[in-house]
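A protein chain is absent from this complex, but the other protein chains hold their places.
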Amino acid sequence: MQMVVVAPQALATAGIAGSTGYAGRELQRLLAAHPRLRGTACTADTRALAQCDLAFLALPHGASSELGRELAGARVPVVDLSADMRVEWTYGLPELHRDAIAGSAAVANPGCYATAAILALAPLVSEGVIHPHVVVDGKSGVSGAGKRPTESNSFCQAAEGIAPYATVGHHHQAEIESELTGLRGSPVTVTFTPHLAPFNRGLLVTAYGRLARAFDQQAATALYADHYADEPFVQQVEMPRTHTARGGNGCQLAVWVDEPRQTVIAAAAIDNLVKGAAGQAVQNANLMLGFDETAGLTAEGLWL
Amino acid sequence: MQMVVVAPQALATAGIAGSTGYAGRELQRLLAAHPRLRGTACTADTRALAQCDLAFLALPHGASSELGRELAGARVPVVDLSADMRVEWTYGLPELHRDAIAGSAAVANPGCYATAAILALAPLVSEGVIHPHVVVDGKSGVSGAGKRPTESNSFCQAAEGIAPYATVGHHHQAEIESELTGLRGSPVTVTFTPHLAPFNRGLLVTAYGRLARAFDQQAATALYADHYADEPFVQQVEMPRTHTARGGNGCQLAVWVDEPRQTVIAAAAIDNLVKGAAGQAVQNANLMLGFDETAGLTAEGLWL
Amino acid sequence: MQMVVVAPQALATAGIAGSTGYAGRELQRLLAAHPRLRGTACTADTRALAQCDLAFLALPHGASSELGRELAGARVPVVDLSADMRVEWTYGLPELHRDAIAGSAAVANPGCYATAAILALAPLVSEGVIHPHVVVDGKSGVSGAGKRPTESNSFCQAAEGIAPYATVGHHHQAEIESELTGLRGSPVTVTFTPHLAPFNRGLLVTAYGRLARAFDQQAATALYADHYADEPFVQQVEMPRTHTARGGNGCQLAVWVDEPRQTVIAAAAIDNLVKGAAGQAVQNANLMLGFDETAGLTAEGLWL
Partner (left out) sequence: MQMVVVAPQALATAGIAGSTGYAGRELQRLLAAHPRLRGTACTADTRALAQCDLAFLALPHGASSELGRELAGARVPVVDLSADMRVEWTYGLPELHRDAIAGSAAVANPGCYATAAILALAPLVSEGVIHPHVVVDGKSGVSGAGKRPTESNSFCQAAEGIAPYATVGHHHQAEIESELTGLRGSPVTVTFTPHLAPFNRGLLVTAYGRLARAFDQQAATALYADHYADEPFVQQVEMPRTHTARGGNGCQLAVWVDEPRQTVIAAAAIDNLVKGAAGQAVQNANLMLGFDETAGLTAEGLWL
């Protein structure tokens, strides 16, 4: 069911709160090429945003819950890009919740790590191929740390090396566990370590599971091909590389089975600012407004 | 027992076969500051190398086995930096095999990933803290791919992103399994994925195990402190960063326990050209020649 | 005069010889979003290319002159991206030769450094503001060195530092001199030093001239604004940055006058693969085929 209806071919307007941050800036880049949705920078103010057909909240974590609730109360369709509403609102991962998103007026955009990890593991978890504990090793470019200058995202700290951060208890861990648990129908736990790597855009997740039943490479390749056959933004590739994901909304996936060791490895590469943030928000907005889900998102990423 | 004896304070000579490759070049840098060992570039020729007190073989994989055997036959102490002799010769990881190395005239230097992974996991495996299957997620700078220009180590392919490579069956996998199996006294299997990250020097390993018995953060920190208390090149740190390992022979280690999920994470950062290759080779040579193990290796890495 | 006519709204076809090189690959990316021109990879063969409405030659330097002459003889409109035909054919810098390009069937795309340097200096030279000798200091990302793996474009050689190359007599030097001499109507000489900088895409030129008459910052800013007032791809900015030029066809320009030292500095930033190669080739093709000059080229560059 489509809750929000925009007349065919009409242009809709989207208000962007937090337009100067990285996600907000990327929303503006994407909407500049959108055939049906015009983006406007707005102050983080209910009245300003209520003039629009849809509101994107691209505010710092912690800053959007009150505004989000007011907009929802005012029946303004809203996509929140922060972590604040991910438990309460519709979880905006279209590959898992397409119908619910299309029928919702309040959608919480997933975290960037969660997007990649869930897409990498969903076929294995939903089919019961692996044990209910998985390891997720994440590597993010520095734009994932946000725009505000800090010691850790300064050039000289981040360049020319790699390091883990936030080793136990990163907030994306619970988000991944919650979705995978939903897919499996029983508890799944995730050990997750994020790493900061020296490039601007891009996020790679390498996920590891133990086989719970007989499974081989051929079955794995077929499972992923089948599971994502109709997904416009998921591509099974030989080797996921964040390099070629930049600027586009695609998620590159690969799966490898190590039968002698009874393990399976799944890797996913996305642009953390696009499929990991602004692009997925537009994909959600497209569903909420009844547009073609790929509208404004068809540009391929840079190949270099 | 010390098999090779150099008179106190005398200078010894080291021949380097393969001096133009990355490991050979780094050997020369380190030996230039060594108080007792002078390095000389040699052709990969038994007679040339037999003139020296010790030979370093820094040749491409596959090229040193015949030469190595001839030198061993001629009783020339030799450290081979390739993968060729790691099964047959003394495995040159001083933190595990110090006495054997000191008493050996034919030492095989470990692989860079293996060095970091084994040092990260040894305390856990030798104490039986974890189940005998571990996940090792490795990230290497591009110098690990060697000097010969290829498409994958060209700047535009490697820069501005991250990707896995050689996903199942990398030759370091068996090397790690063999050493960990030796430590445990029963089979340990390793799922290993190496990644290529955009910087010159540095290698990070993030290793994941499942707890086999009650264990917490305090016990883990104490275990590592105790296990490596007398090791000159192993430092327990809050967060391993390859950035600060550059140029030095240190291995930065950290361990984190996620009790709710019954997992333990261990991370190790080294300079792949130093502790992962040339520095460790010098450390081995120091042991073989009866020198102070740290001779020529005391310079701290660059902090930036 | 328009020599080639394509019926309004009809789709034209473009053959690309050299589609696997960097410029050829970028042509395909741009043409995938072009409203009127479809790109097809072709072998470097006159018959294959003669089937198309226009041919792009993106072959290595030295490989396109014979093929180019055959195509021109067969009256196939052709844009050559190599250095081979820049003296003989129409010089494809639309900001200087728009009408000639629109009336030509054989256009030589300028070099990347030449594009930036000429756009930076044209207002000053054509107005006689500066002495007829200029200094051009160029900085290019590594994609400018082409796709073939060599020692100099390997990651470890190019990363984490900067260096000049080809210090006297780079072939772009003569190309810049020729165009500036044309603008001035009397000889202009250029001292040019290219540098290789550690990023994929982007080229910056910093050009220095000595004032030949009274001139100040206000006059300079006004001169550039006026000179480029109608140019769709030239933007006067506060500070040119290659970072924000990536992926787009824009040329960012700035000019500063140092009156006490009687010098003027002009800087230009482009994406070397777009305005410096494939994008400018499409811009030329648009003019040759009577399309809107900006067709397929309106996407803004990545801001990050």
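Order of writing sets the labels: A, B and C. Residues in every chain begin at 1.
Here, a residue touches a chain if its C-beta (ideal position, glycine included) is under 8 Å from a C-beta of that chain, and two chains touch if they have at least 3 such contacts.
Because the structure is a prediction, the values reported are computed rather than measured.
*Asks:* For the chain omitted from this view, which of the shown chains does it touch?
*Replies:* A, B, C
*Asks:* Out of A:18, A:138, A:164 or A:198, which touches the unshown chain?
*Replies:* Per the contact definition at the top, the residue touching the missing chain is A:198.
*Asks:* Give the residue, chosen from C:71, C:197, C:234 or C:288, that touches the chain omitted from the document.
*Replies:* Answering carefully, the residue with contact to the hidden chain is C:197.
*Asks:* Pick from C:29, C:86 or C:139: which residue touches the chain that isn't shown?
*Replies:* In the full complex, the listed residue that touches the missing chain is C:139.
*Asks:* Which one, B:132, B:247 or B:279, makes contact with the chain that was left out?
*Replies:* Residue touching the absent chain, from the options given: B:247.
*Asks:* Considering the entire assembly, which residues of chain C contact the chain that has been omitted?
*Replies:* Residues 133, 135, 137, 139, 141, 156-157, 159-165, 167-169, 189-191, 193, 195, 197-200, 202, 204, 206, 208, 210, 239-246, 254, 256-258, 260-261, 263, 265, 267, 269, 304 of chain C touch the chain absent from view.
*Asks:* Which positions on chain A touch the chain that was left off?
*Replies:* 22, 142-143, 147, 149-151, 153-160, 198-200
*Asks:* Which residue numbers on chain B touch the omitted chain?
*Replies:* With respect to the unshown chain, the touching residues of chain B are 22, 25-26, 29, 32-33, 143, 160, 200-201, 246-247, 273, 299-300, 302-304.
Keep this in mind: only the chains that are shown with their structure count from here on.
*Asks:* Sort the other chains by how far their Cα centres are from that of chain C and give me the top one.
*Replies:* Farthest chain from chain C, going by C-alpha centroids: B.
*Asks:* Could you give the separation in Å between the centres of chain B and chain C, each centre being the mean of its C-alpha atoms?
*Replies:* That pair's centroid distance is 48 Å.
*Asks:* Give the residues of chain A that touch two or more other chains, as numbers and ranges in rising order.
*Replies:* 160, 200, 246, 304
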